[in-house]
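Only one protein chain is missing; all other protein chains are in place.
Labels A and B are assigned to the chains in the order they are written; within every chain, residues are numbered from 1.
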Amino acid sequence: MWTPELALALALAIPALGGVMVALLGNRPNWREGATLVSGVLLALNIAYLVEIAPSQPTLILASIAPGLELAFKLEPLGALFAAVASGLWLVNSLYSIGYMRGNNEKNQTRFYVCFCIAIAGAMGVALSGNLLTMFVFYEVLTLSTYPLVTHKGDAAARRGGRIYLTILLGTSIGLLLPAIIATQFLAGSTNFVAGGLLALNDVTPMIAGILLVMFAFGIGKAALMPVHAWLPNAMVAPTPVSAFLHAVAVVKAGVFAMLKVGTYIFGPALIAATPTSQPLAWIAAGSIVLASLIALTKDNLKARLAYSTISQLSYVTLAVMLGSPLAMLGGALQIVMHAWAKITLFMSAGAIYTATKKTNISQMRGLGRHMPWLFGAYTVGALSIIGLPPLAGMWPKLFLMQGTFEAGQVVLATALIASSLLNIAYLLPLSARAYFEPPEEAKLKKPAPMLVILPPVITAAGVIILFFLIGPLRDYLLPVFEPVAIVETVL
Amino acid sequence: MDILAHLLPAGIAAHAPVLLVVIPLILAPIAALMPSGRIAWAISLLAAFLVAILALVLLGEVSQAGSVSYHLGGWAPPLGIEYRVDALNVPILLLVGFVGLLCTIYALPSVADEIEPGKQPMFYSAFLVCFTGLLGVTITGDAFNVFVFLEVSSLSTYALVAMGGGKDRRALTASYNYLILGTIGATFFVIGVGFLYMATGTLNMVDIARVLAEDGHSRVTEAAFAFIVVGLGLKAAMFPLHVWLPNAYAFAPNFVTAFLASTATKVAFYVLIRFLFSIFHPEVTFVAASFTWIFAVLGTVGMIVASAQAIFQTDPRRVLAYSSVAQVGYMMLGLGMGTKAGLSAGMLHLMNHAMMKGALFMALGAFALKFGVRSIASLNGLGRTMPVSASAFTISGLSLVGVPLTVGFTSKWYLILAALDRDWWWAVAALIASSLLALVYVGRMLMAIWMEEPPSHQGKAIAASTAPWAVVVPMSILALANVYFFFNADPLVHLANAAAEAVMGGR
């Protein structure tokens, strides 16, 4: 029925066509949202198929621009997994967006949904890209298509946030990422993702690889490694579904995923470990983890707190890459998946609270747990998962990562991870406590939150629990990506 | 390619090189005599259409035979004038032919809007003369003939630019300044040609090259080289000889700007390549030195400085005009590498730039048709009022920046690879810096178009409107070409490589 190549093309075509349909149906909101949801379901089905066939690694060449330079897609387990997370959460997020956008009577909803479709197409492109150039193209598609989403409110603050968002992301990608890609092309004669590492196979010296590693680490600004993280808190001016999208579904995720993919297929774990710069970069990542957690503690605005939490949590992935240990990298890959589910739960909870009460600050949210028990239940599950408690999905990546750091003999970095988990407790759980155990300000909510904003976080929270038990298949699925033998021995 | 060569009957195809020039030349006075602008437009369209067909035929012939030589009046070169088509100028002929055709379609509503009815036939006539001149410059194989055609096209260009004076009197001064500098440029060129004639005793380009290769160079040929470079540099708006360009582009009628931006400077640049590479030899010491120390350096400085200047302009047409100067810098850089890869990248960028600037200026013209755009602020919200034109503007604007999925990326990629081949890392840095600057000035305009509120009239938003089909069709073709040739880069890359191959041989 479906050939692998067709499915690869469809992964991009479905959201793109969905965008066109949404634009055409702009005047009829119900049909328009229908188009979004239908393309969401189709995309999820398509990606499920791709996940199934990923080990066979089909490729699709879209255009050949120059010798050794192609616009090409190549399916592999890592990308398939990211695509699955992004498409699955997009569907949930779309449901939620409909509730949120209608509940808050936002303007320009058609533009909003169209941009969402283009952005998810961009994320799919990043996930399935077969070489650095293709990844770069869709990385930029993602940046440009999310800009109108970030500035959706259109007021001065939104514009300022949007400007910073665009400047940092485009500046780093053109100023550092693109030169790094060009250098890779020059050194290796291609930019293809190759198992074992393109640069390693081309015998690039660790010194030069080290310089490139720095360029990639900061050039992929979406990974929000400090100090190029400033765009993320500034992007909090966006409506909540967009924040959820930025943090959990596509943008930051695409950043760290790109970093992971570059680490795995361009450098290869062995070469990373050999470079002189991987150690300092690991320290910077660990610094980002702790520092961002500390900043999160100081924020009263719930979304701002979650934003810094994202910076912290996703630096785990960068850290994992920089350790150059296959085990840690497996942890990084799992972190992308697990964090996505937990963080989207938190963001959708924040949005639901805002829709129901117009409250944005944690200090105002006393006793809301009594009004919205399900919602805060979901929030608490998400928070606990981020902290890393069993039986929640967030435990696994932290476990692998911790093992990876010990294996690499990096005790200090392991300490940073533990400190981070403690800080997570300190900045995430007080809201649950306050919501459940303090007396509410009002006896009754003026307007109950619509079902469409309560249900999605509950679904994702359930997902967080289910994913805990799916670790076996997930690990087996990702095993072949990072030197299989080493991992089997240490984990089992 | 075979099909192209047999597009026309053999009897006509044999005379294709001269017909290419003669058809618009003969139709020009006829257009002038027509009672109405529409008829004159139809005549221009006929001329442009025939020229485009002839250019295709020549492409077919060149791809079969390598080069086509036509002896004017049957007089054999080097005494007689030779029209010579080879792989280097056939892309330029195609470019002028097809962009000319698209621009002519576009002219109908644009000219009707901007030029008074009584002057329209004369306007089209001047356009056809300009068209003739550009084609003549491209096709001729005779150095002095280049001068004549250069002036034929320039003189009519001055008149065309001045026609913008009906709307904004600054067009007159812009045209006057263009005339002074253009004439100085042409005169410098003719002095250089005179020196070359002094040294070689011939005016036929192939013959000059032969004599120079046999006799070697002297002070006279060095002086000739300097004069020719400065003269053509003025015509091609090479930084820092570009001062005439921004005003001329900003105040000329929209149609004229779209046409000139995508053809005139390109043709002058082609002549420069012809002289530098096939008449003078790139391996001669002083030529090689000029590549590294003049073209590469000035090209790099030009693409940074002009891009920076573009950022501070308020009139969108001036933004794009400065951007054109910067783009010439890219081509200079490619040429200055003195390698086949560099020249090929430069040629590729030349063709690509014609597509993007053509579409950009056409879209600005479409906005002007409806709303009279004179500042970036007046682009506000046009994304919602004129979505089609705004989309075309966006695509070609992104192409100008060099965003992937557009041809702008392809040519910059080739430029970067060529620079890396010579280990010119600074050139790569400059290319990227200049692209970032381009992002800023294009971004400003795109931001106004898509993110601001649309123009309103008495509190109500103006309803969405579409430009006339004659604007939309050629504009969309050019804009989509920007995307199409990214995904199917081979034809253009092949043309550019063949061009570089033709002048540099196996090197």
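Everything that follows uses one rule, which is that a residue touches a chain if its C-beta (ideal position, glycine included) is under 8 Å from a C-beta of that chain, and two chains touch if they have at least 3 such contacts.
One rule holds in what follows: contacts and distances are computed from a predicted model.
Novice: Among "Multisubunit sodium/proton antiporter, MrpC subunit", "Putative transmembrane protein", "NADH-quinone oxidoreductase subunit K" or "Carbon starvation protein", find the name that the UniProt record gives to the complex chain excluded from display.
Specialist: "Multisubunit sodium/proton antiporter, MrpC subunit"
Novice: Which displayed chains make contact with the chain that has been left out?
Specialist: By the stated touch criterion, the chain not on view contacts B.
Novice: From the list B:Cys130, B:Val146 or B:Ala162, pick the residue that touches the absent chain.
Specialist: With B:Cys130, B:Val146 or B:Ala162 as choices, the missing chain is touched by B:Ala162.
Novice: Where the complex has a chain not shown, which of B:Val190, B:Met205 or B:Val229 is the residue touching it?
Specialist: If we include the chain that is not displayed, B:Val190 is the one touching it.
Novice: Given the contact definition stated above, which residue among B:Ser36, B:Gln64 or B:Thr173 touches the chain not shown here?
Specialist: Of the listed residues, the one touching the omitted chain is B:Thr173.
Novice: Would you write out the residues of chain B that touch the absent chain, in ascending order?
Specialist: Residues touching the hidden chain, for chain B, are 144, 147-148, 151, 155, 158-159, 162, 165, 169-170, 172-173, 175-176, 179-180, 183-184, 186-187, 190-191, 194, 197-198, 203.
Note that in this section only the chains that are shown with their structure count from here on.
Novice: If you look only at chain A, which of its residues touch chain B in the complex?
Specialist: 62-66, 69, 71, 133, 136-137, 140-141, 148, 151, 154, 159, 166, 170-171, 174-175, 178-179, 182, 185-186
Novice: Touching residues of chain B toward chain A in the complex: what are they?
Specialist: Touch residues, chain B against chain A: 403-405, 409-410, 413-414, 416-417, 420, 428-429, 432, 435-436, 439, 443, 450-451, 486-490, 493.
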